[in-house]
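All protein chains of the complex are present and in place, except for one that has been dropped.
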Amino acid sequence: MSFWELIVSLLGQGLVITLLTTVLAAILALVLGFIGGLMRLSKNKFIRFIVAIYVEVFRGTSLLVQLFWIYFVLPMFGLTMSALTAAVLAIGLNYGAYTSEVVRSGIQSVDKGQTEASIALNFTRVQRMRRIIIPQAFILMLPNLGNQLIELFKSTSLVALITLTDLTYQANVLNATTLQTTQIFTALLVIYFVIAWPMTKGMKMLERKMTEGRM
Amino acid sequence: MWDWNYAFEVLPDIASALWVTISATLVGFVLALVVGLIWTLMIRSNNKIISNVADGIVKFIRNTPLLVQLYFIFYVFPQFGLSLEPFTAGVIGLGLHYSTYLSEVYRSGIESVGPGQWEVATALNFDTRKTWTRIILPQAIPPVLPVIGNYFITMFKETPLLSAITLVEILQTAQNIGAGTFRYTEPLTIVGVLFLLLSYPASVALRQLEIRVTERY
Partner (left out) sequence: MSEPIVRYNNVTKYFDDLQVLDGIDFEIQPGEKVALIGPSGSGKTTFARLLMTLEEITDGTIEVEGDYLWHEQDDNGDLKPASTEHLRKVRSNIGMVFQHFHLFPHMTVLENVMEAPVTVQGRDKKEAKKAAEEMLDKVGLLDKADSYPAQLSGGQKQRVAIARALVMNPKVLIFDEPTSALDPELVGEVLDVIKDIADQGDTSMLLITHEMDFAKEVADRIAFFDGGKIIEDGPPSEILYNPKAPRLKEFLERFMNTQSSPE
């Protein structure tokens, strides 16, 4: 196969799974990150403790170990799931732990005066968070969230190791059948780069657009 | 569900593989520290070609997955006559990948040193090398030490990827045991616990360092 044909073949078979895993895991991570980050700021010690455990466990052990654990160990406890589910769960939980720290520190970096002004205007705690603090914190978080999205996208290559048929998996299959090793792995690197690079640029643009004239 | 006897039986095997994991981390980290600094200096070079090439390489490495880079080193290099042991290939992959992150850390450290320091170095007639080694780096590195330490821990947690290129580190050892006995629960859990036991105290210590550093700088 020509280099071009290899790229087309890889894209045709693995791109959808790679992107699907990325999107689903990113959504899960964002949701978990916001829930965890807000809970970390709770007045209730017990709630803070629970989140701390979640964050430390998922940050403290390796993503690949978590992926294997969810895919190979959970079935022993009767929790059998598809490779895609396991992949989304592992990556989402792992990045959710990191995201919750981003959310926490973002909220904490909003000027205290904003809270005082909201109290003076008689906002409830929920209104204050939703209307005043989080919108500002979100802009502060954007650079970090953008970086995490790129890292998350790259980490989806690990799902090949639990036989999910993403780009990396397909490259291995193709390698075994065609033995065009150099071209295949070069093509694979290029494909990842061509997706990740515009993502990096896109996040930077979003950042600029959101801060324009306001901050 | 969980068999303590079995767990204690497999623990020594897994723990003995820990040293492969740790040495891969250490060698990879040293490589990343050195190569990262080279990238930074190249990118700062006045020669546009050197600077752009280094910048391009760093961007490419940063925007592609470590796992694929490992495959590339392990499977493609031999096509050009360069066959590497799994450990060597793994360490090069890890080191190269994280060198691009460290390069960014060095850059931010260097940029945090004010322009006045460069001017003073010129005024005192330091040559370029002395300016870097005596004035700029001693100021640029300490504030970013916690970030550098963080990358060390991150690299440690990335070493299981080396199992994909057949390096028998702790995850691969656990997998091998699991494949032989069809019991994955204990070996895989032990691997997770070992990572947590090693990385959590390290990150707590780093947070202390970070507090000290913020107080000082």
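Order of writing sets the chain letters: A and B. Residues in each chain are counted from 1.
One rule holds in what follows: a contact is a pair of C-beta atoms (placed from the backbone, for glycine too) under 8 Å apart; a residue touches a chain by one contact, two chains touch by 3 or more.
Everything numeric in this text was worked out from a predicted model, so none of it was measured.
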{"item": "Contact list for the unshown chain, restricted to visible chains", "value": "A"}
{"item": "Touch with the omitted chain, as defined above, among A:S2, A:T124 or A:T177", "value": "A:T124"}
{"item": "Given A:Q136, A:T186 or A:T200, the one touching the chain that is not displayed", "value": "A:Q136"}
{"item": "Contact footprint on chain A, counting only the chain that is left out", "value": "111, 113-114, 116-117, 119-125, 127, 131-132, 135-136, 139, 213-215"}
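In this section, only the chains that are shown with their structure count from here on.
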{"item": "Distance from the mean Cα position of chain B to that of chain A, given in whole angstrom", "value": "21"}
{"item": "Sites on chain A touched by chain B in the complex", "value": "56-57, 59-66, 68-69, 72-73, 76-77, 150, 154-158, 160-161, 168, 171-172, 175, 181-182, 185-186, 188-189, 192-193, 196-197, 200"}
{"item": "Chain B residues within the chain A interface of the complex", "value": "1, 59-60, 63-69, 71-72, 75-76, 79-80, 157-161, 163-164, 171, 175, 178, 183-185, 188-189, 191-193, 195-196, 199-200, 203"}
